[in-house]
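Only a single protein chain was left out; the remaining protein chains are all shown in position.
Here is subunit A:
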Amino acid sequence: MVSVINTVDTSHEDMIHDAQMDYYGTRLATCSSDRSVKIFDVKNGGQILVADLRGHEGPVWQVAWAHPMYGNILASCSYDRKVIIWKEENGTWDKMYEYTGHDSSVNSVCWGPYDFGLILACGSSDGAISLVTCSGDQQWDIKKISNAHTIGCNAVSWAPSVVPGSLIDQPSGQKPNFIKRFVSGGCDNLVKLWKEEDGQWKEDQKLEAHSDWVRDVGWAPSIGLPTSTIASCSQDGRVFIWTCDDPSGNTWTAKLLHKFNDVVWHVSWSVTGNILAVSGGDNKVTLWKESADGQWACISDVNKGQGAVSSIADGATNEQ
């Protein structure tokens, strides 16, 4: 069972759009409509503000931490059409790179698995998805998938790195040839899978099931098996779990996790991919787990109000 243990005072002046913990769970990055990105040290249940990053000229939608083997690197994306990559050096945070290649709001950023190098996927309201790769020494290489989603792309999420055909014996000593894949969701009600082939990004799959905008997608971390699992949620209130057992990655089956009464904003997989957290317009965060027979069950239902509301003067909740 889950309960609220902590409420964090971020001192943001407007709505917070995203909060992400770093790899070690010791740092928290938040971003808000107040155009700022804040970084906190999380220690013993308390938070100390260590940086307040200003640089965006509009609401900042999402932040993403890179793997620590590349240093302390954070990407943020904003309505101002920019993606900023920040880096901590000598204890101070600075802009490392600013990407301005989108024509509209950038809604989502996600770093690829560390095996792929420093690679960032960005989804924008202009319908395009950009892949920004650090090719060493402040050189950044851009690949853009135009018109990935008509009207706009709302979310991107990378597949964990899996060596192709890992079930078949691999000639030893060879450098593994990773297949780079990610999933995106957009305003065309579609979930799309993308795959890099010979250095070019191609649409690999188009998953249709939602009847309204796809708000978020999440590729589950695969612990152990090369079975792929994706969660997608939509404005239509539905959450789907997509699975693919086929090693070639061509047959995806959808399973309806649940139909909520209101929009479903986000889905998020736990570290081992065993629990899916879902947040909806009814102000509830629900946790879901797959049972041994493949059925998804709600294991916990955390109302924001529980335990938290008493400490917040204006956060009175009401539900009908």
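Assume a residue touches a chain if its C-beta (ideal position, glycine included) is under 8 Å from a C-beta of that chain, and two chains touch if they have at least 3 such contacts; residues count from 1.
The working rule: contacts and distances are computed from a predicted model.
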item	value
Name per UniProt, for the chain absent here [options: "Amino acid transporter transmembrane domain-containing protein", "Anaphase-promoting complex subunit CDC26", "GATOR complex protein MIOS-like isoform X1" or "Signal peptidase complex subunit 1"]	"GATOR complex protein MIOS-like isoform X1"
From A:W140, A:F178 or A:W265, residue that would touch the chain that is not displayed	A:W265
Hidden-chain contact residue, picked from the options A:D18, A:D188 or A:D236	A:D18
Among A:T150, A:N250 or A:N283, residue touching the chain not depicted	A:N283
Residues in subunit A touching the chain absent from view	1-10, 12-21, 23-26, 28, 30, 32-33, 57-59, 62, 68-69, 71-72, 79-80, 88-91, 103-105, 125-126, 152, 163, 166-167, 169-170, 172, 187, 213, 223-225, 227, 235, 262-263, 265-275, 277-283, 285, 287, 289, 292, 299-300, 302, 304-305, 308-309, 312, 314-320
